[in-house]
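This part shows subunit A:
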Amino acid sequence: MENVLTYMTFIPVAGAAIVLALPNNAKLIRWVSAAATVPPLFMAVWLFKNFDRARAGFQFIENYTWIPSYNIGYTMGVDGLSISMVLLTALLSFLCIFASFGIEKAVKGYFALFLLLDAGMMGVFCALDFFLFYVFWEVMLLPMYFLIGIWGGPRREYAAIKFFLYTLFGSVLMLLAILALYFNTNPHTFDMRIMMAQANKFGTDVLPMWPFHQLRWGFQHVIWMTLFIGFAIKIPAFPFHTWLPDAHVEAPTAVSVILAGVLLKMGTYGILRTNFPMLPTATADMAFILLGALGAWNIIYGALCAMAQKDLKKLVAYSSVSHMGYVMLGMASFTTQGLNGAVLQMFNHGTITGMLFLLVGVIYDRAHHREIEGFGGIAAIMPVYTGVTALAFFASMGLPGLSGFISEVLVLLGTWEKYPVLTILGASGVILTAGYLLWTIQRVFLGPPNEKYLKMPEINGREMFTLVPLGVIVIIVGVYPSVVLDLLRASLDQINQVVIPHL
Partner candidate 1 sequence: MSVSTAVFYLIALITVVSAGMVAFSRNIIYSAFSLLGTFMGVAGIYIFLGADFVAAVQVLIYVGGILVLILFAVMLTHRITDVEVTNRAAGRIPALIIVGALVYLLIETIRVTPWVKAKELVYAATTAKIGDLFLYTYLLPFELASLVLLAAMIGAVVLSRKEIKE
Partner candidate 2 sequence: METPIQTDFIRWIVFLPLLGAIVNGLLGAKIQKRLGKGAISLLACAPVVIAFGLALYSFLILKGLESEKRFLIDNLYPWIQLGSLKVDMAFLIDPLSAVMILVVTGIGGLIHIYATGYMHEDNAFWRFFAYLNLFTAAMLTLVLGDSLLVLFVGWEGVGLCSYALIGFWYTDHANARAGNKAFIVNRVGDFGFVLGMFLLFWTLDAQGHGSLTFREMVKWAPTIKDSMIWGVPVITLATLFLFVGATGKSAQIPLFVWLPDAMAGPTPVSALIHAATMVTAGVYMTARMNVFFSMAPATLHVIAVIGVATALVAASIALTQYDIKKVLAYSTVSQLGYMFIGIGVGGYAAAVFHLMTHAFFKACLFLGSGSVIHAMHHEQDMRKMGGLKAWMPVTFITFFISVLAIAGFPPFAGFFSKDEILWLAASNEHWGIWFFAVCGAGLTAFYMFRQLFMTFYGSCRADHHTQEHLHESPQVMTLPLVVLAIGAVFAGLIGLPGVLGGSQFAQWLEPVIHAHEEAHASHALEWGLMAVSVSVASFGVFVAYLMYRRESLSPDMFANLAGGLFYRLFDRKWYFDEIYQVIFVNGTLLLARLGALFDQYIIDGLVDGSAALVRFVSWLNGLFDQYIIDGIVNAIANITFGIGNKFRRVQTGNINSYLYGILLAVVLLIIAKLRYGS
Partner candidate 3 sequence: MSPNELSSYLIIGAIVFSLGLFTVLTRRNAISVLMGVELILNSANINYVAFSHFSSGNADGQIYAIFVIMLAAAEAAVGLAIVLAIFQLFHTIDVEAAETLKE
C-alpha cells in the first residue's frame, strides 16, 4: 500500500466533504461518516501487521516537496512511538462516531467537524516535517473549538474559548521555537529527521542575557522550554491543566473521549518526538524538575483533586491529569522500562479513559445529571453496565491482568533507578487512585438502589459496541503487553540513546 499514511489522514477529510454534500438526513450522515472512519481503521491494522518491529527508524515514509523556497516538505512516516498513537487514534475515532449517534443538533456540521478533527490528529502523529506537524496541530484546534462550543453543555462557550486560547498560547510559542530550530539547522529545513540528526549542533552554552544567564540556560534550554510549555498545556501538566476539567465537563461524550484519549497524548508525544531527540542536552538538564518532579506532583495533585469532585465527569477528567503524570514521570527516567512504560501508559490511558468517558456518557444519557451523590445502588439496576464500569475502573486503578498495571509498574520500576523518592510519591498515588475510584464505585453503584432510577434501562447494544473493543484491548494488553511493547521498544531505545550521553 503506497502512501498509506496519507490515505489514513485524508480519507476522513474526503468523508467530511461528502458529509457536507449529503442531504440533511441524520441517519445517512451518521452512517456515511462512520464509513469514512473504517478505511483508516483497516489501514491501521495493516500498519500494525506490516510494521517492522525490529527496526528503529521511521517507516512507511512519504516525502514530497511542498514549499521548496523555504524547504518545507510534505513528509510523513511512523516509528514505534507514533504507530501506537496512530492505532489509538484510528480506533477511538471509529468508535466515537458511533458514540455520537445520539447527537441531534446540526448533525451534518457535527460529523463533518469530527472527521476533520480525526484527520488533524492522524496528521499530527504521522507528520515528520515540523511545519506540517504545526499545521496539523493547529488544524485540530478549530473543529475542537466548535465541537465543544456548539454541541457542549451549559458553560460550553467559556470552556471552548478557554481551551482555544490556552492551546493557541502554547502553539504560538511552539511556532517560535520551530522557527528558531529552522534557522539553526544547516541547511535550513523543517525536516524533523534532519533536525534530529543535527541535535548536537543546537547551542548549549549559556546565553549572556537575563534571565537565561542566571538560569544557566543555553539556546537549547530556551527552545526546550518554549516547546515544553506548548506541549505541557496539552498534557496537561500542572499548572496548565485547568482548561481540562472545564472542557471535559462541557464537551459531548465522544469529544471528551477524543480529548482525553488522543489530544492529551499529543503533549507527551510532542515532547518525545521533538524535545528528546532534538534537544538532548536541555532534556537531560530539565527532565528531573519539569518532567519527573512535575509528573509526580501531577499524579498526586490530580488524584487529590479527583477525590474531591462531585461531578463524575470532572472526576474522570482529574484522573486523567493524574494518569498523565505517570507518563511524564516515566519519560524523565531515561530507562528502557520507564520510557516504554510511559508510552504504553499513553496508549492505555487512551483506551481506559476512553471507556470511562463513554461510560459516564451512558449514565448521563439516562439520568441527565452526573452528580456522584445523586446515584447509588446502580449495580442492582444495571448489572452489565456496572460490570463494564468496574472493569474500566480497576484498569485505571492499575489492577494486574489489565493494561493499566503493566504501564504503571513499568513506569515506576523504571523511575526508581533514577529518582527513588519520586517513585515513592508516584506509587503513593496508586493508593489515592484506589481510594477515589473505590469511593466512587461505592457511592454510585453500591448501597440500596435509588428509587428514582429503578426503571433505568440497561446499557444498550450500540453503547456496548463502543465499549467492548476497548475493554478487550485493555485485557489483552494487560495479559500480553508485548502486543504493544514490541512496537515501541526499538524506536524508544533509540530516542533514549540520544539523551543518555548528555545525562
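Regarding selection, all candidates are chains of the complex that A comes from, given by their letters.
One rule holds for everything that comes next: a residue touches a chain if its C-beta (ideal position, glycine included) is under 8 Å from a C-beta of that chain, and two chains touch if they have at least 3 such contacts; residues count from 1.
Source: prediction; values computed, not measured.
**Student:** For subunit A in this complex, which listed candidate touches it: 1, 2 or 3?
**Tutor:** 2
**Student:** Where on subunit A does candidate 2 make contact in their complex?
**Tutor:** Result: residues 162, 165-166, 238-239, 241-243, 301, 304-305, 307-309, 335-337, 340, 377, 379-380, 394, 399-401, 405-406, 409-410, 412-413, 416-417, 420, 423-424, 427-428, 430-432, 434-436, 438-439, 442, 445-449, 479-482, 485, 489 of subunit A touch candidate 2.
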